[in-house]
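With one protein chain removed, the remaining protein chains of the complex are shown where they sit.
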Amino acid sequence: MTEAAVKEEKKITDEGLEVGVQNLTAERIQKVINRVLKGESGARLKAYVDTCVHCGLCSEACHYYLSHDKDPQYSPVGKVKQTLWKMLKARGNVSADFIKRASEIASTECNACKRCAMYCPFGIDIAYMMLTVRRICHLLGVTPLYIQDTAHSHAVTMNQMWIKDDEWIDTLQWQEEEAQAEIPTLRIPLEREGADIMYSVIGPEPKFQAQLLYQAAVIMDVAGVDWTMPATPGWDNSDMAMYTGDNEIMGRVKRAHFETAARLRVNRIVMGECGHAFRSVYDMGNRWLGWRMPPIPIVHAIDFYYELIQNKKITITEKFKEPVTLHDPCNVIRGGGLAEKARYVVNAICEELIEMHPNREHNYCCCAGGGVINCGPPYKMTRMDGNRIKAEQLFAAKSRGAKILIAPCHNCHSGLEDINHHYGLGYEIKFISDILYEVMDKPA
Amino acid sequence: MLTRIEWDWEPGSREIANIGQWQKKFNWIEEPYVSPNGERIAAIVNLAEGEFNVCVNGEAWETVFDKIWHLRFAPDGRLAAFVSEMGEWTVAVDGSAWEHKFGYVWDMMFSPDGKNIAVAVQQDMKYSMALNDVVWAETFSNMTNPTLSPDGSRTAAAVQVVDFSEGQIHKFQEGVFTAALDGKTWDAQFVNVWRTAISADSQNLAAEVRLDLYDYTIAVNGTPWPQTFDCVWEPIIHPQNGAVIAPVRTNGKWFLAQDGQILWDRKFVQLWHPMVSPNGHTLAAIVAPKYGRWTMAVDGRPWRVTFKDLLTDAVFSPDGKRVAAVAKNDARWLMVVDGAVWQNTFDRVWQPIFSPTGETVAAKIERNGKYSLAVNDRIWHQAFDAIWNPVFSPEGDKILLRTLQDDIYTRHVLPIEEILR
Partner (left out) sequence: MHSIYNFVSGPLAWLAFILFIGGCLYRLISLMVLVHRKEKFIYSYMSLKYSLRSIFRWSTPFATENMRRHPALTIVAFAFHICLILTPLFLLAHVTLIEESWNLSWWTLPEGLAEIMTLIVVAACVFFLVRRLVNPEVRYVTSVSDYILLAIVAAPFITGFLVYYQWFGYQTLLILHILSGEVMLVAIPFTRLSHMLFAPLTRAYMGSEFGGVRHARDW
């Protein structure tokens, strides 16, 4: 598996990009670039471009840069130079090959994690600029194949995984039945209008990780939560359209999500352990639709577990023995301020937390988020080579005794699995809910 | 089935059932539903592992099913649910299952009079719709956004007509979706087809479509409007004149368009849920006139009052002269009628219901974990563990209120004056 990936690294071919550039003309490129840079963008982009003094201080924020022996092409500003600066300077008069490379840089060599925004003295948001490049590439039809396919799935089904309307409900009922073997009266209440909480997940949960639905149902049941899940599209909070620059589909998917919650008249939406979905519902999707903040409050799983443990809705029978380390996902830590709550939860359910360094807002990215892992197998080595620094950081935590790696985010989880395997780190990677489910007090 | 005028409108309270007593008979009782006239309360009940039934006023249906979900009363008082037997699913109405069985059924829709029940169905991974136990002749490899016509006679949905595998993005972009009315598809195919609307006479079908990855428009009977937009939302078809009306987005702002032409002279940060008044004279929509501020626009003019979080559940009065909607500011839910906000605020409030004359507005409300009724900004003095939406008497002088308190389900008929007093 790894060997095959190494071969691919020599020359990445991506049908999404190859076919996409064939349809480009100079006029179309120029028109689209100017539409985005002059039409859709405004003061932010202008201020960011005009204010940047080319100091390079953002470089060390980026895991790609650090992992590529400080190759300046991978520095945040280096990526802006290779994409936006050239587009601006040439007034959109760039070649199809340039667009292809720009798409590759913006979509697979930046996780939009915003760590660099904390390193720029001026607070320039380079992730925003990379997403602007992705927007241009989307409007030109030059987006990596796998993530484009995912965006199509969102467009058709309102979920990430081509899950058909009935398959979703069927999966919930199947997991309900499974969980009833453990707790006979357990229910996954569908369409219970007026419940306190709507629980929302991302497409991969019903598709590949149904045990997470099971665990969530057990946690909800034991904690006595008044909850529901929708039996209609709108259940999925994930959003790869946000990462391809297809803002219109992002808005459509988020509208379905929020209107489903409003239809069920819930007080809050609790979401599973996912980072990018949090960004989509809390930061980006809602804004595109005109909602300053989410119309129905969003509670991330970390926050929800914190609440359940603190309010003693869940008690811990025996803490998890093996030493754990905690990966801080960008979208809920830097994007949602849940660093301390995550530690409260982990300390409540685990005997020993061994911090990795840096941590909290400064943690290194998983290199999977921002849609990069969703660009698929062609770019696996881009992620592996691009995140040696993460392997080193994890290795250091391991050498201090950590055995389990907690990653409370789906993208981080999958990305770190790859890192773990590729660099032979020997961690077992878990979600918080995996451990919580294991150690919580359940009816026997 | 009795019409509304024939319901028991004698003022007073009548206890219908004690669902607490059902607990003894069953493993568990799921959330109850009540009939429109308030005479019956029903819930899915579990008898044993893999044995489900429906209990109505204490009486169980004759047949036990392997699984039951989505129990709902139709507007005409019939009780429908999705039921499963021997691995097959279908619809059961008042305990009798449809003859057709399917791999799966979902998305139950009722016509306003309740006489028609439509569902989405899947059989052998092929998708279609069924209306009153009659299934489309055609099936599709995928189907989304099922719709029932206003008169309940026809069904429509967005359907996939060309097979493609995951990852075939360019084949997808050539257009593999279309819309189908009673299973009959349009000739034209689109990249995406979303919500559909069937005209009042059931002859025309409109849908929001995406022509390529970037150009959106509305297609009517398969023909797209000549104008394209950066995005569109769900179309509606004017019940009287047949015009197709939909929100459209251009240059980052939303407009209301009719048959392709911009209708209102204003642009909005957001505009959706267009609706036509019952008399066809007035158009309204939920809008955000400014970023992060929500309100209602009636004939293009936004209400002066705006809300931070949300505006939803908008309805016209039967005479089309008034509009009421639910709004939310921070954690407080509000009721807004014709742009005036009720003084009372709520932990939650449900869709406003106009009296037949439009003079009175009533709604189910929640305060401090208990549910009650609010009428014209007055809260009734009693609160309950649960209530259902209030129903007005045909003269509009009384309200039927269905409540649950300490497992006792009660049917109340309240003269309006009593609440407003």
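Lettered A and B in written order, each chain numbered from 1.
Criterion: a residue touches a chain if its C-beta (ideal position, glycine included) is under 8 Å from a C-beta of that chain, and two chains touch if they have at least 3 such contacts.
Quick caveat, the model's predicted, so the values are computed rather than measured.
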Contacting the left-out chain: of A:Lys46, A:Arg91, A:Lys321 or A:Arg400, that is A:Lys46
In the whole complex, of B:Gly114, B:Gly242, B:Pro278 or B:Gly292, the residue touching the missing chain would be B:Gly292
By the document's definition of touch, the residue of A:Arg334, A:Lys398 or A:His413 touching the omitted chain is A:Arg334
Touch rule applied to chain A and the missing chain gives residues 41-44, 46-48, 50-57, 59-61, 65, 70, 72-73, 75, 77-78, 81, 117-119, 121-125, 283, 287, 292-293, 333-337, 339, 361-362
Per the touch rule stated above, chain B touches the missing chain via residues 252, 290-292
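The rule is short, and it goes like this: only the chains that are shown with their structure count from here on.
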Note: chain B sits from chain A at a C-alpha centroid distance in Å of 32
The answer for chain A against chain B in the complex is residues 15-16, 19, 39-40, 138-139, 141, 145-146, 148-149, 152-153, 155-157, 162, 164-166, 169-170, 173, 180, 184-185, 187, 189-192, 194, 231-233, 246, 248, 251-252, 255, 259, 262, 265, 267, 289-293, 295-297
So, in the complex, the side of chain B touching chain A is made of residues 27-28, 30-31, 49, 67, 69-70, 103-104, 106-107, 120, 122, 127, 142-144, 160, 166-170, 172-173, 177, 191-192, 194, 210, 213-214, 216, 230-231, 249, 251-252, 269-270, 272, 288, 291-292, 294, 308-310, 312, 328, 331, 347-348, 350, 366
